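Excluded from the complex is one protein chain; the other protein chains are retained at their positions.
Letters are used for the chains, namely A, B and C, taken in the order the chains are written, and counting of residues starts over at 1 for each.
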Amino acid sequence: MSRAESAALMGEAAEHFRLPVRVYYQDTDAGGVVFHGAYLNFLERARTELLRSLGFDIGRLAADGVLFVLHRVEIDFLKPALLDEALTITAGVMRLGRSSATFSQTVERTDGACAVRAILALVCVSAANFKPIAIPAALRAALEPFTRPVANVPDRPSP
Amino acid sequence: MSRAESAALMGEAAEHFRLPVRVYYQDTDAGGVVFHGAYLNFLERARTELLRSLGFDIGRLAADGVLFVLHRVEIDFLKPALLDEALTITAGVMRLGRSSATFSQTVERTDGACAVRAILALVCVSAANFKPIAIPAALRAALEPFTRPVANVPDRPSP
Amino acid sequence: MSRAESAALMGEAAEHFRLPVRVYYQDTDAGGVVFHGAYLNFLERARTELLRSLGFDIGRLAADGVLFVLHRVEIDFLKPALLDEALTITAGVMRLGRSSATFSQTVERTDGACAVRAILALVCVSAANFKPIAIPAALRAALEPFTRPVANVPDRPSP
Partner (left out) sequence: MSRAESAALMGEAAEHFRLPVRVYYQDTDAGGVVFHGAYLNFLERARTELLRSLGFDIGRLAADGVLFVLHRVEIDFLKPALLDEALTITAGVMRLGRSSATFSQTVERTDGACAVRAILALVCVSAANFKPIAIPAALRAALEPFTRPVANVPDRPSP
């Protein structure tokens, strides 16, 4: 999708979950700032806590043979974040498909600036064979209030 | 950029460096496959070794105050890879700007299937203040043979 | 040190800081449990938060040229921990030297069982040359109440 589309969609996520995350040495690199891969970890934590806040634990889902795997990520690294900084990771739902869910997420710095902006398409798969399966009905029902119809955007999980 | 544009550009990288990488437990997760964040690490290793193969070490560059930081990543996770699998990570240069370089990279599985496809825009910055600086002339000269003009694509580092 | 000595010392830490940590996919491996390296990260987070609870931030310390680097770790992995498990990481101070600090730490599972037990000797070094320096006086004063004389144990930071 284009940047304009992305930006529009980000604003369209009906509600965003917010998770505070602290930056430790383990998250930084010799450049003196947060290592790019660490942001993926921060984003995963916030998506997981969003689900938990809705009553769905990934441990229980996994025990039931349900995994969410990343299908596509678009991530913009806008500003660096520093060791020991108090970040806020947001997570909202942009779209729900039968077996896919697209999240919009950001990493906000202590000064309020946006360090990272990402769109992540996940697919619900069977733990047994990694084939797509329908998102469990109860989870879908819980996520739907977080999603609202987006006009003028093609209905593809990750264009 | 659209998927069609991405695919077209991937094919346009004039030459691709190839790095063999083995999957260890440290790269996997409880889903039984390679953790998505581990792929970012694999891709970084291959970009670094591409530079080294051209005579440029990131350690020397850093000592000279030159860092390459990720600006944007688009990454498609197409197929899972397994513990102990022998992967090949490729790295090619799609575009060179004054201070930016866009790489196309893939992760190939043992069976030849493409596990991951990514486009990564990096910016050359000063280690002192993280402001963009021109890519050092000698490095640019070394990278240019890896890049060729791409027709019909707007001249933006990471649309 | 012997296991008996270790166990005795662990009990001797005057007070233990406690940090809740959740297990995400990023912390697990294909064995289905927490990856051993992830525990080192959990332990680092708790030591850092112990310092913060005393009014000392590693970011500020680093800006002042003060780093704490690990000198020696003894770590026992006693029981596995699972995806999504709510862990508690403890951190106490066993001994304070001029430039060294020895921590005793544990990872407790949701069921109260001890998953990991560790003794970690850190050295305070100059960020400029990684040479040992005295622990800043104010930090030492803050840590001392956490430490108490241990009888019958030789006065070595990491025997």
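FYI, contacts are C-beta pairs under 8 Å (C-beta built on N, C-alpha and C of every residue); 3 or more make two chains touch, one makes a residue touch a chain.
Small disclaimer: the values here were computed from a predicted structure and weren't measured.
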Tell me which residue among B:D64, B:D84 or B:E144 touches the hidden chain in the full complex. B:D84
Can you list where chain A touches the absent chain? 25-26, 28-33, 35, 37, 83
Kindly note down the residues of chain B that lie in touch with the hidden chain. 22, 24-26, 40-41, 44-45, 48-49, 57-60, 62, 82-85
Contacts of chain C with the absent chain, listed as residue ranges: 1-3, 30-33, 36-37, 40-41, 44, 62, 67, 69-77, 80, 127, 130, 159
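Convention: only the chains that are shown with their structure count from here on.
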Validating interface symmetry: for the copies chain B and chain C, is the fraction of residue numbers used by both over half? Same or different. same
Roughly how many whole angstrom separate the Cα centroids of chain A and chain C? 31
Distance from chain B to chain A - Cα centre to Cα centre, in angstrom: 23
Using mean CA coordinates as chain centres, what's the gap between chain B and chain C in Å? 36
What are the residue numbers in chain A that touch two or more other chains? 40-41, 44, 62
